[in-house]
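Below is the structure I would like to discuss, written out as structure tokens.
Of the protein chains in this complex, one is absent; all others appear in place.
Presenting chain A:
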Amino acid sequence: MTATIQRLVTPATPTVPAKADVIALPKPASRPSSWQKTLGHVAANVIPPLVVMALGLFIWEILCSTPGASLPAPSRIWTEAAELIYSPFFDYGQGDIGLGLRVLTSLQRVAIGFGLAAVIGVMVGALIGQSIWAMRGLDPIFQILRTVPPLAWLPLSLAAFMDAAPSAIFVIFITSVWPVLINTAVGVRNIPQDYHNVARILQLNQLEFFFKIMIPAAAPYIFTGLRIGIGLSWLAIVAAEMLTGGVGIGFFIWDAWNSSRLSDIIVALAYIGLVGFILDKLVSAIGAFVTRGTSAN
């Protein structure tokens, strides 16, 4: 026993360290650096749609290059509407302006109409969401109004406003307000009781509750509504402008149709599609940024 202790405390002779060969492990295959990864990721997402698009254009070219084709082939669009494609911001005066400028005027209308819809939709939705009876009473009506096509509102708003510009904005508003409103109301209804309890113990007033609890808690729902809403406004603006005139992209298509410039119409369609896509991504990116942490509970 004592011997053991002594040996533990003062080792008599330094033990010879066991000899072991160092085995060199094979070097791990060099990992792709972060920029290589990003590049690979981008390529994986960008190359497939480019390939499909090239293929589509090729088939389209073949189908429409026969002499009697009713629609222009891509090559003809390029020769006929080249200026529209590569110079979006020209301004020759008298309403002869590039598609970029036209899109901007349309976007301005959307910004006003959709902005109003977003603010009013969130406010009214928050009020309705707090009351079970308001929800029961109003929800069926909203569900019906929601399905009315944008253009169906136009005659009514023209009659009410007697002017094309506010009518177009009103149509945007009335089309996009419903999804915002309904989603906000649902989001507010779904705020967990615990958050209400926290607010009550802290004695938050209505305003503090609205900004500090209700809006952030319902934000994922609100942004779903906003995303649907912005898509609908973009649908509505083109249709409304076709009828109300002016300098927007919708009117441009109507004008091009009346003067049989089919190539211009196709270029305009590409513009509208791209802008709609960007708007959707923009709202969803803002939503993802604002609601980070909220959706995962």
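Quick notes on this structure:
Just so it is clear, contacts are C-beta pairs under 8 Å (C-beta built on N, C-alpha and C of every residue); 3 or more make two chains touch, one makes a residue touch a chain; residues count from 1.
Simple rule for what comes next: contacts and distances are computed from a predicted model.
Name of the non-displayed chain as stated in its UniProt record, restricted to "Methionine biosynthesis protein MetW", "1,2-phenylacetyl-CoA epoxidase subunit A", "Tryptophan synthase alpha chain" or "Nitrate ABC transporter ATP-binding protein": "Nitrate ABC transporter ATP-binding protein".
Taking the complete complex into account, A:V198 is the one of A:V198, A:L269 or A:A288 that touches the chain left out. Contact with the chain not shown here comes from a single listed residue; of A:L181, A:I213 or A:L232, that residue is A:I213. Listed by residue number, the positions of chain A touching the unshown chain are 192, 194-195, 197-198, 200-204, 208, 212-213, 216-217, 219, 291-294, 296-297.
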